[in-house]
Structures are given as structure tokens and as C-alpha cells.
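Shown here: the complex without one of its protein chains, the others still in place.
Lettered A, B and C in written order, each chain numbered from 1.
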Amino acid sequence: MFQKRTDLALEARELWQESAEKTSRLPGVKAAKQRQEGYPVTRVDILDERGEEALGKPRGSYLTIDLTTFWQRKPDFFERAVRAVGGQLKALVPAEGPVLVVGLGNRAMTPDAVGPLAADSVLVTRHLIAAQPRHFAGFRPVAVQRTGVLGTTGVESAESVRGLVEQVEPALVIAIDALASRRVGRVCATVQLSDTGIIPGSGVGNHRGALNRETLGVPVLAIGVPTVVDSATLAADLLEESGITDYDGEALQKSRQNLMVTPRDIDQQVRDLGKVIGYGINWALQDLEIDEMNALLS
Amino acid sequence: MFQKRTDLALEARELWQESAEKTSRLPGVKAAKQRQEGYPVTRVDILDERGEEALGKPRGSYLTIDLTTFWQRKPDFFERAVRAVGGQLKALVPAEGPVLVVGLGNRAMTPDAVGPLAADSVLVTRHLIAAQPRHFAGFRPVAVQRTGVLGTTGVESAESVRGLVEQVEPALVIAIDALASRRVGRVCATVQLSDTGIIPGSGVGNHRGALNRETLGVPVLAIGVPTVVDSATLAADLLEESGITDYDGEALQKSRQNLMVTPRDIDQQVRDLGKVIGYGINWALQDLEIDEMNALLS
Amino acid sequence: MFQKRTDLALEARELWQESAEKTSRLPGVKAAKQRQEGYPVTRVDILDERGEEALGKPRGSYLTIDLTTFWQRKPDFFERAVRAVGGQLKALVPAEGPVLVVGLGNRAMTPDAVGPLAADSVLVTRHLIAAQPRHFAGFRPVAVQRTGVLGTTGVESAESVRGLVEQVEPALVIAIDALASRRVGRVCATVQLSDTGIIPGSGVGNHRGALNRETLGVPVLAIGVPTVVDSATLAADLLEESGITDYDGEALQKSRQNLMVTPRDIDQQVRDLGKVIGYGINWALQDLEIDEMNALLS
Partner (left out) sequence: MFQKRTDLALEARELWQESAEKTSRLPGVKAAKQRQEGYPVTRVDILDERGEEALGKPRGSYLTIDLTTFWQRKPDFFERAVRAVGGQLKALVPAEGPVLVVGLGNRAMTPDAVGPLAADSVLVTRHLIAAQPRHFAGFRPVAVQRTGVLGTTGVESAESVRGLVEQVEPALVIAIDALASRRVGRVCATVQLSDTGIIPGSGVGNHRGALNRETLGVPVLAIGVPTVVDSATLAADLLEESGITDYDGEALQKSRQNLMVTPRDIDQQVRDLGKVIGYGINWALQDLEIDEMNALLS
């Protein structure tokens, strides 16, 4: 059978619900909705093995912030998005200790650039605190790593993060990466936070070594932004909307496999969301107003 | 009815053939096939008003070079592609006089960057010949314009080209732009040459003033590379392949209108094709081997 | 005799004073000092032929804003610099009519990039007003041109500006370029405004056709930022400071001719000053607060 492709726990749950009887309950999974700063937030907790198997993702918490209305650019949309992402992050972050922020992905390939772009908006403080501990006493130590691309380094992201974790000894790794969504409407309009770690590059089709507590020895908070839709998944959805259910999934997969579907203004969208995420991380880690971040990062 | 979107004359002809009885002949249009350097070349001539109406394009010659096998990277694939494009161009170029090469499109938006990238591989000689006419006597004067993006200039490409044409007084304008194709397989695998001029930005959905003999006062040779597929067109083809013909075209159009479909490695493909086109232009205009171009452009 | 190199009228006047008796008055030249937003402003008016000959610059007004204290980054330093540059510009700008802002210089060569960088911070409105005249009624039409580099266009800046002026028909051209200063202390710490036009590229040693009312048919306001010191000029000053006055100027010139002296953090300084100038232009041309520019340009 054709396997629809998604990196979002929210969508994995939707797919399960579509395939199952609507009345049945999904065992080992808990979901809840709320709002923060006007943006809807859905929380999916995968509690046990039954949940893991049903959704195909490791147990843990998955928070999805729906930024669809961000693009209407209503008053304070940017500040509200930063506080929404930052506020949710804050609840997942240990109260103390240094943090290593890892921007995964290829800066030169637009839909994969959200990690490095977010990293550029993170306030880097580790070296300042080391040099002038008293002057920067109010800040939390933050280092940033941009892992680059396997083809130009010869080193897997997981390896290079492991190497740096041993040097920096952070209390937490925050890893940012591009994801694939199933729904066009979620592309560049959703941020997923999870405490389960991440498999770099899964958004654009290359599976590499996982970044998580098992592989790095410290907790890993993953931030993912869907920037592409798998074109075979898009096609399958389209056929089903049109009432066709017995199509040849394998052929579909094959014929569309080297394509990706993105918004026309993906460049601008990825840049804007990268900034929201970088500032959201600052919001969660440092005691700063957004104005102060602007001044420090300009 | 849903209008499938294509900028390729070849595909406009295919669409006509699909909608008409296969036995009927398309009046006012002539087509022919050949090969150059191993790459298939299709020539479609639109001869009169009947042809213009049937294909929705102005009368003139449209040459489509099929570079699909380019990506297999067999021996000499690059050199052969340069000679294929350059050889076809040569037949369309007046024997003498200065040339203005215009790279249309947005360098910062990958599928739209093929024009500026091609321009970077064109040998610029006009100023050298002006400064040392004897030393550069063997070269044809070539100037290059990159029109940039309306949002950052406030000036339509057609306006800025018109302005420069009056200063440079070229015998020919060669304008390079990204196109939209109907077929996924043609994306970054096809180059269309035509002596009819071009409407900048049509590949990514913004129609601007035309660049042609009427608007510029000199012949305009257009070079187009399809870099995107309109996602509604892709969807419609998919439904038809699956036997559905009475879908709601308008709804389809609307639901997918801000999306584009591109190859996963569009960044690399656009860079490589830009170089083929720039070198092809050098091949057509200057008396140089590819090695010499490498040395002069490094 | 060794000719010290400067593009600043202020320094040309200093050089004259150094060479002449201190008691004599410079005929045909008037100078005055003031302050704006805490930054010192010197105005030199060259009134007639005597002044032109003494200072080696065409007659007109030259305003030099001294931004040395900008780099101390005291409160509001950016806003005050924008208002200082913008306020001085406002007095030189006609009250109405479209404006063409030209960023001269090579973006890829740091000390020459101030023109293109300033252009990136200018609010581009011409196309918006053309498309929705009522909605953008409050704005003045502004177009932007980045002329690029002769080696990659084959076209002199003066030619391409002339071509665009004929299309856009502005009431004013504002041209921004890098200059050479005589004094290390003025590099990236001074902005010179003048109503005399500009000779592109003089800051980095390439003289090209002038941009002024004679060549373009419209008034040309020049904004120049010294980003380099000619190394022979630096050396000559150093020798004179050490009491040596009979050095071999020609040999000095020759031995140092392909060098330039810049601040170590030239990249950051040029970026920051480019933004001050772009915003200063917006301040002079549009009825906007700096916050609003931030929002519109992000």
C-alpha cells in the first residue's frame, strides 16, 4: 500500500484516524488543543508502544503551533509568533545550564535552509560569558552549530554534533530542521516542537543518524518546520479527494519521486520562519524583550 | 474549462493534439525533428494566424532541445550540450553587430535564477573592445544586463531593457528566462529557443511587458528553460491519467495556486543549465573553444 | 610633486590650507559648521572658478556629516544618524517628483559595496504607486538602480544610468558611491552630500563618465562615503608627521599603488553605513518614522 509521507505527529494521527473507524479511540496516544498568543497549539503525547506503533514515531510529546494566520501579517504577528514558539519551548527546556543550538540542513537549498537561518537569529553568548563572566552574568550560555551538508563535509550531522557536545557539554541540545508535511496548507505555516530528538534531513529525503538522548547523552529538543510536501503524497490526496481509492501507489511513488512541492515564495517564508524560531529560542532561554534581541542581533 | 499551463510551444502543440482528433492536421503549424550532438531537437514553426490561435503563441520559430540525457553525465555531456545549444543559436543570430544578453529573473529565488546564472557565464567584451579595439579585434561586442526584481528596483524589466538598448544599440537582444512546463520530465531538461521574443516572468506567474522587436526595435532571441510545473496542471494530468475527466478545474486551480513543483536538486540543476546556456551563447557569438571560455571566465 | 588623494571637499580645503599661509583666505570658497542630531556638519560652498581651481572640484555645495561618534553606539545613535543624514538631504531635494536612487560600485568588493548596500535599504515605491495609485498615494515614487561592475556588464555606469533616466524620467537622481579619504579617521566615519553630481568609481581608482546635470539632464545629488585611504597618501602623511618633507613622492606613489588601507572590520562598517544612508534617503523622501521603515523593509 502507498505510505503517505509526513514528519508531523499531528498528521500521523490524522492519517490513523482516516484509515480507522472514526469512533474508535487511538490507544497509547493523548491529544489536546489550546491557544497561545492567538495561534492554535495541538499537543500529541505518544505514551507507550501502542502509540509508537500506530503513529510510527517514538514516544514523547509533540507540540504543533499553527502559524497559518502569521501570513496575514496582522498587528504584532511577528512578536506574537515569537512569544507563542518561545512560550511553548520554555516549558520543555531545563531551567539551567548551557545550550547547544544546532541548525541542520543545507543553506544553499531553500526548503532545507530553515535550520541554518534560524541559527543566524539565535543570540550566541557562550564565548562572551567565558571572556567576561561578570559582565554577561545575566545571560545563559548558548553555542550554535551549523552542521553543513554531507557532500561538502564528508561527516554526518550526527557525528559532528556528537563531537561538539563532548566539547561544549551542554545541558540541552536544540536541533532545528526542515520537515515534510502531508498537507500543503501546513507548509511554512506550522512549527513542531518535540522532546524526542530528530533524524536530520528526513524532511528532504535523506535519513541519517538520529540526534537524541541515546546518541548524544543529553536531552534533545527538536524544532521542525514543514517546508515541502512529498509530491506523491499530494497526488494521492488529490486522487482520494476525487473519489479514487484503488490507484497504483507504487507507480505513483515512482513517477514523482524526485519532485517536491513548495510555496512560490518559499524563499521569503523560510527566512521569516527562521527568524521566528531563532527569536523564540532566545525568548525561551534568555531574559530579553524582542526589541533587545533586535538591538543585539543587528 | 481548466487551462493547462505551459510556456513551451512543443507542449502547446501536444495539448492541441490531445484535445483534437488525432487524425486531424494542425493548420498554420509545421513541426520537424532532428538531432544535434546526440540531443533531440524539435522545431515548431507557427506560420500564420490559424497557428497562433491554435497554440496561443505568436508566429515564429520555436526550437526545443531535449537535454534529458544530460543528467546521465555521460562522456562530454557538458561540451555536447554547449555545442547543441550554441549550434542551434548560431543559426538564429545575425552574422554581425553588438549583442545585448539579458538575464531575466530573480537570482535569490532558485527556480527563477536561470537567467542571471546564464548571464554570469557569458563572455562580456563590449568594454574591452571599446578600450583596446585592436587587441580585441577578434571578438564580437557583447554586453550583459541583469534586470533584477521589480520589488527591489521599481522598474519593469521591459523598461530597463529598453533604456539600455537605446544606449548600447545592439543588433540583437538575447533574453534568458525561466519557464513553466506542463510535464515534470521537461523541467530542467529542456531549452527552448525562439525568435519571437519573450514576456519576462511568465515562468513563475508574473506577466510583464513583452521584450520583442515591436517593443525594443531590434530582433529578440528568447532562451527559455522550464524550471517549474504549475501544480494545478500536474494535478489535472494526474487525474486524467487515472481516467477522471470531469473534475472541477476551477477549484483545482484555486486550491493549488500558490504552489510550484520542482526537482529536489533544483539548485544544482539550475546552476548547471545556466552554465550550458551562457557557454552556448559564447559558442554562437565568439570564435572560441570551450577550454578558452573556461580560461577567460575563471 | 606628490598629489595627495582625496574625494572630500573638506579635505581638499584642508590640503589647501596646509600648503598656503594660514593667514590667507581661500577665495571663491565659503565654509560653515553646524551640528545636527549631535553630529558635526561642515558645509563647503565652492562659489566660482577660483574656488574650483583651488580645490580641484566643481562649484556647488558639499556637506560633510561627521559620524565618528556613531561607532561609540550610544543611545539612539542609529536613529540620530538617519535623521542627521536625512535632514541634510531633505534640504537638497526638490519638493516633488519621482526619484531614481543609484547604488554605484561592486557589491562583491567590500570597500566598494556601500552603494549597493545603501540601495538595499531604500524603500522602492514606483511600481506600487503605478499599480495602486490610490492605496500608495502618500508615497513619493522611488526607483532603484544597481549599476553593477563594468567587467560583468560591459556597460559604463554612466551609460546605464542615462538609459534608465530616459525611461523613469525622475525629477532627481541620488547617486551613492564609495570615496577615498586622506585621513584614516574619516574612513567609514563621514558622509559627504553634494549637489554637483559624481564620477563613479573614483573611490577605488577607476574614473568613468560623470553623473551630473550635464550628462543626465536632471539634478544629481551625490552621497559619498570614504571607505579607503590611498596607501601612498597615508605614507606621505606619516612622513610629514615625522618631519620629513623632501621625500620622493613619485617613488612612493609607485611602490604603494595597488594597495588600499581599510579598517579591520570594514565589512560590518560598510553594512551599517549603507543602512544609515538608505534610511536617510527614506527620511528625506517619504513621510515615515524609522519604525515604519523597519516594518516595510524587513
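Heads up, the rule we're going with is that a contact is a pair of C-beta atoms (placed from the backbone, for glycine too) under 8 Å apart; a residue touches a chain by one contact, two chains touch by 3 or more.
All of these numbers come straight from a predicted model, not from anything done at the bench.
Only one of C:L26, C:V184 or C:L288 touches the absent chain when the whole complex is considered: C:V184. Of the candidate positions A:E14, A:E52, A:E79 or A:E159, contact with the unshown chain belongs to A:E159.
Of the listed positions A:L26, A:L47, A:M109 or A:V168, the one in contact with the omitted chain in the full complex is A:V168.
Touch with the chain that is not drawn comes from one residue among C:A171, C:L239 or C:L288, which is C:L239. If you put the missing chain back, the residues of subunit A touching it would be 120, 124-128, 141-146, 148, 150-156, 159-160, 162-168.
Interface with the hidden chain, as seen from subunit C, comprises residues 108-110, 184, 204-205, 231, 234-235, 238-239, 242, 244, 247, 256, 258-265, 267.
Criterion: only the chains that are shown with their structure count from here on.
Looking at which positions face the partner, subunit A and subunit B present mostly the same ones, since more than half of the interface numbers are shared. Subunit B and subunit C have CA centres that are 40 Å apart.
With centres defined as mean CA coordinates, subunit C is found 45 Å away from subunit A. Mean C-alpha position of subunit A lies 37 Å from that of subunit B. Multi-chain contact residues, meaning those touching two or more other chains, do not occur anywhere in subunit C.
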